[in-house]
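One chain of protein is taken out of this complex; the other chains stay put.
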Amino acid sequence: MKVILKNIEKEGYDGSIASYISEGGYEALKIALKKTPEDILSELKKSKLVGRGGAAFPTGMKWEFARNSKETPKYVVCNADEGEPGTFKDRLILENDPHMLIEAMAIAGFTVGASQGFIYIRGEYFKAYDVLTAAIEDAVKNNCLGNNILGSDFSFNISLYRGAGAYVCGEETALLDSLEGKKGQSRVKPPFPTFVGYQNKPTVLNNVETLSNVPQIILNGGDWYSKIGSADCPGTKLYCLSGDVKKPGVYELPTGITLKELIDTYGGGVDGKLKAVLPGGVSSSFLAADQLDVKMDYPSLQKAGSMLGSAAVMVVNDTHCMVDLAKRCTEFFDYESCGKCTPCREGTKRAREIFINMSQAAGEATDIALLKELQDVMYDTSRCGLGQAAMNAAGSAMDKFPSEFEKHITKKNCELGICPMEKV
Amino acid sequence: MSLEKCKKQLETILAGCEGKRESLLPCLHAACEQCGHVSEEVISYLAEKLDLPRVEVYSAASFYSMFSLEEMGKNVIRVCVSLSCYLKGSNKVIKALENELSITAGQTTPDKKFTIEPVSCLGLCDKAPAMMVNEEVYGDLTAAKIKDIINQYRQKEAK
Partner (left out) sequence: MASKMINLTIDNNKVQVPEGTTVLKAAKSIGVNVPNLCFHEDLSIYGACRLCVVEIEKHPRLEPSCATLAEEGMVVKTNSTRVRKARRMIVELLLANHPEDCLTCDRNQICELRKIAHDLGIRKLRFEKGRKYDYALDESSPSIVRDPNKCIQCGRCIRVCSEVQAVGAIDFVDRGGRTQVLTFLNKGLDNVECTNCGQCILVCPTGALREKTAVDDVWAAIDDPKKFVVVQTAPAVRAAIGEDFGMPAGSLVTGKMTSSLRRLGFDKIFDTQFAADLTIMEEGHELIGRVTNKGVLPMITSCSPGWIKYVEHFFPECLAHISSCKSPQQMFGAVAKTYYADKIGIKPEDMYVVSIMPCTAKKFEAERPEMNDSGVIDVDAVLTTREAARMIQEAGIDFTNMPDEDFDKPLGISTGAATIFGASGGVMEAALRTAYEVITSKTLEKVEFEQVRGMDGLKTATVDVDGLELKVAVANGLANAKVLLEQIAKGESPYHFIEIMACPGGCLGGGGQPIPTNLEIRKKRAAALYREDEGMPIRKSHENPAITAIYEEFLEKPLGEKSHHLLHTSYTKRERY
């Protein structure tokens, strides 16, 4: 079952407006423009679509909040700041099927009563930027964007806005600040963006993948969508397989597929002997090799002590040292922390230092307990998801592979010979 | 000097948008692309046009890793060092680049032709280890491939 990649995986499909229209593109928008916003909201709610960015908030409810918000103007913002390491699904859509996103944003605009949309796109996505620029022009030429879209009285425009290299801007309120030309630092929530968003106006903010589901939901109905995949979190999901796997890539599969199926059936199996998996990027917790039967949806992974996040599935084989990987993960967060709140700014810095010490034979017996306490406090007090999740991977590595850490600390030994185990 | 190089682009972006802060990031991008960095002159110019304190423009420019306050090489090599690429040997990529260009990661060659910039995930994880040179994407890298790629750019420079 393909909802999002149905065009992209078709041979000869080039993502142009002509090929999009020939595959039934912009039909959903036509239908939507004849419905009332309330009808669209009801289909969306029936579909049980939840945000694919990681927070899994019901999309229908989000749009309804924005629609009911009294303030005007309203905005639609697409989060195309794909930055979670191991995630490369949005790039695929942006470069290969841009009109699907444009159509979805127009439907969102019509539903919530916005006439301006923004796509906040990663600064490093040069090609996707060029493709989208051309696609927006084509959409305007074909009256799928602009004034009086498809003969209706609805007008909607989309502006592209480039990020500039800050992972934290994937966080929705940091993204909004960045979109306003400021540093990308999270805002205090509440109020949520659906009430106080871009320029303090009601704003619907959705991830590329989330929006990409919308045209098909409009065409086929919410009930149809809700029957795909697992019942409590239906639909398809784009899984990004990377790391030590034979066939890395983006796979669109119904939610509820098991991790084992994903890796073995679609990814061609592990490259080497499996050691651990990060199912939702470096913000998620490691799963051990014996946890592969977990279903790849939001609630199941949460129960398993991890999270689906953006579904960046990173496979780790047994040639890798977990202390080294914990160090690498905390280095990432230390580099990407916005620096605003104490626990994240200082916590990532100190965690990184401690893992470096461990890898250089300077670990101490008290380190594990201190890091666990630090993890708790960072989770409990950080201002945004970045700091709250920053210790997930490192913390779970310590939980699941305690003896490896133990050996580094007490025996000053990295059995895999990866850590230097001396002062560098 | 550096302002002259990008002033036209900045004026285009700012046309009708003076005093609008949301023009700042597009302007900083333009400055970096046209003159390899965000210079003092450019910051002062933008601060005045956007009615912001200079230090606020400086602050924003310093926050984003794509904006450089120091002059970058003509070719910016962005090497992903995030986990997916790391698992597939991004360390070796960095080392190969360092050997080839005789600089360390983060530096620019003395002839200002190349900069090695370790960056967070570029969304090329299925082609790990991966990097970008300017706007071009390179995946499944090996030391030998890197040598070839650099040589291509050297030849381009020589022409």
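Side notes on the structure shown:
Letters are used for the chains, namely A and B, taken in the order the chains are written, and counting of residues starts over at 1 for each.
The rule we apply is simple: contacts are C-beta pairs under 8 Å (C-beta built on N, C-alpha and C of every residue); 3 or more make two chains touch, one makes a residue touch a chain.
Note that the coordinates shown come from a computational prediction; the quantities given were computed from them, not determined experimentally.
In the complete complex, the hidden chain is touched by one of B:S59, B:T104 or B:T142, namely B:S59. Contact between chain B and the unshown chain involves residues 40, 43-45, 47-48, 52-56, 58-59, 62-63, 69.
Of the residues in chain A, those that touch the hidden partner chain are 166, 183, 188, 334-343, 345-350, 353-354, 357, 362, 366, 370, 373-374, 376-377, 379-383, 388.
Just so it is clear, only the chains that are shown with their structure count from here on.
Listed in rising order, the residues of chain B touching chain A in the complex are 20-26, 28-29, 50, 59-60, 63-67, 78, 82-84, 86-88, 119-128, 132, 135, 137. By the touch rule above, chain A contacts chain B in their complex via residues 82-88, 90-91, 122-127, 161-167, 178-184, 240-244, 248-250, 278, 282, 312, 314, 316, 320, 325, 328-329, 332, 335-336, 338.
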